[in-house]
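Down below is the structure, laid out as structure tokens.
Removed from the display is one protein chain of the complex; every other protein chain stays in position.
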Amino acid sequence: MAISRNKLRPFVAARYFGLAGFVVLAASLAYGQTKNSCLDCHSVLPDALGVSQEKFSQDIHAQKGLTCTSCHGGDPASDDPDKAMSRKAGWKGRIDRKQIPQLCGSCHSDPAYIRQFNPSLRTDQLSQYWTSVHGKRLAAGDTKVAVCTDCHSVHDLRAPSDPSSTVNPVNVANTCSRCHSDADYMKRYSIPTDQFAQYSKSVHHEALTVRGDLSAPTCTTCHGNHGAAPPGIDRVQNVCSNCHTFQAQMYDKSSHKKAFESASLPGCVVCHGNHGISHPSDAMLGTGPAAVCMRCHTSGDACDQARAQLQSSLGQLDAAIKSADSVLGVAESSGMEVSEARLGQDQARDSLTKARVTIHSFRPDLVDQDIQAGLKIGAKNLQAGKEAMVERNHRRLGLALSLIAIGIVLVGLRLYIKKIES
Amino acid sequence: MTTSDPGALNPADRLSPPLPRRRFVEALLGGGFLATVVAFVYPVVQYLIPPKAADLGGDSVVAGRVGELKLNSGKIFRFGNRPGLLIRSSSGDYRAMSATCTHLSCTVQYRDDLRQVWCACHNGKYDLNGRNLSGPPPRPLEGFEVQVRGDEIFVRRRRDA
Partner (left out) sequence: MGPLSDVRNWLDQRLGWDDLIAPLREKTVPLHKLSYWYFLGGITLFLFVIQVLTGILLLLYYRPGANEAFESVQYIMTQVRFGWLIRSIHSWSANLMIFTAFAHMFSVLFLKAYRKPRELTWVSGVILLFLVMGFGFSGYLLPWNTLAFFATKVGTEIAGQVPLIGKPMMIFLRGGEEVTGATLSRFFGFHVAVLPGLATLLILLHVLLVQRLGISVPPKLEVQWAANPSARREMKFFPNFLLRELMAWYVALGVLGALAALFPWNLGVKADPFVPAPAGIKPEWYFLFMFQTLKLIPPKVWFIDGEVLGVLAFGLVGLLWLLLPFFESDQPSHPKRWITGFAVFALAYVAGMTLYGHLAK
């Protein structure tokens, strides 16, 4: 019997293998998905009732295996709307705003449950929330205040570390401003609505969004997030001192602390503002538009004199640093090597920064210590710059002398050549 | 070769004495040449003399002397173009790291009360290995190798393979 060698046989086999494989793959994919009849309808319904598959796939709850029925109840296996959305099946329908914190908290306040998903996730959000202004007002019946879903979004809720999450540090201020900058919405509350506008101009906002410094404060840093409430006039300093420790320490020991407290003035905020904190400048100690001291103090009194002294000390050191910098700059562009002095300038600038921190003690004698240290360093660097310039002039003199010598040789050669060829 | 130089006493006489003008040219040439030779040789000779400040290379620096630092204290030293921090821990061993805070480049310091490295600008804290513990700093401080030779404490950049 002749064995027919079918050259096509391997290809035919491969086709069947491919088909089988495809079937197995499709089956396994389908197996992984439990039936979710909710999305079958709701992914095509218009906005108020609509949740697209794409949107829901971004949701962290969905990614962890929870579905619609985890919060809304009902029967996901049934295609019949009446059966799927029956009260008997536990369907809750649209969750009432007042119920939302409780609903979220039913899982998120249960440490044993949350531990299954993320052991290091906190579980005190709900209890914190009830202490907040939002929580207190909600408990009193005001449904306009923020509940969990207002800030965290819903159905496409992302982890805070996700850059597109509404509660990622970079986005927090935008999220809060959705209500707090809406003058109409906030009409019946007696708080201003310019916080976000102010904050957008602030140095903290710039640090966060422009420099990408995620440690820079946003709304929740000072107000708390779940337990959000204004710090309270007498607690402002505590909030600022978490990062600005030195300034707070100085202020603590200063005359201003008692004076502000007794007048119920909010500490740091009096001079620096709360939301629109701009980069402080020496002009704050002056008498111009940016001046803060003369808002309270009278012209000519002891405090005014101290202020003038502080301003002039800072100005003196600033000018000394700048003059040393310019001499070093000229020396450098002439080719002199002044990297050691440049490093010393960093130290002088550190002294100036320190002096500006010591301002918060409001004691010219303390500020003066830092100023003097800085002036000494600045003087040393200025000296180095001047020496570099002297050295540069020496070099030029040396060059001039050498060029003269070369010139003499050239003239001599010319004459000599002329002589031997005549 | 006869010269038509009118100044020569006897144009054909090669051995006639040099005249003032000829002498001037030769003097000028010789003097100028000598001056240029000096201008060349003097810097070269100066260059060959080893300078007083020894060149250890950018890698190594003497950060301090044994006995200079008390237990549980630190000191700032210069390392290349940046400041470094040398710490003597309470158990006596030396650590060295960059003193430039990774947040906004302020110079950090050693806090003996906290036994940590602290940045005064925004309250950033690092441990004795330079790891950023709390506050704004996003990255650890670069660590250096410390070697005590004799009574000098050498600090060297970490040699990576």
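Just so it is clear, A and B label the chains in written order, and each chain counts residues from 1 on its own.
Basically, a residue touches a chain if its C-beta (ideal position, glycine included) is under 8 Å from a C-beta of that chain, and two chains touch if they have at least 3 such contacts.
What you are looking at is a predicted structure, and each value in this text was computed from that prediction instead of being measured.
Colleague: Using the document's definition of touch, tell me which of A:L121, A:L214 or A:I417 contacts the absent chain.
Modeller: From the options A:L121, A:L214 or A:I417, the contact with the absent chain belongs to A:I417.
Colleague: What residues on chain B make contact with the chain left out of this view?
Modeller: For chain B, the residues touching the absent chain are 36, 43-44, 46-49, 51, 53, 55, 57-59, 80, 157, 159.
Colleague: Touching the hidden chain in the full complex, which residues of chain A are there? Just list them.
Modeller: 335-337, 339, 395-396, 398-399, 402-403, 406-407, 409-410, 413-414, 416-417, 420-421
The rule is short, and it goes like this: only the chains that are shown with their structure count from here on.
Colleague: Cα centroid separation between chain A and chain B, in whole Å?
Modeller: That gives a centre separation of 39 Å.
Colleague: Per the contact definition, I'd like the list of chain B residues that touch chain A in the complex.
Modeller: Its residues touching chain A are 3-5, 22, 25-26, 28-33, 35-36, 39, 78, 81-83, 103, 106-107, 120-123, 135-138.
Colleague: Across the complex, what residues on chain A touch chain B?
Modeller: 213-216, 242-246, 339-340, 342-343, 346-347, 350, 353-354, 357, 398, 401-402, 405-409, 411-413, 415-416, 419, 422
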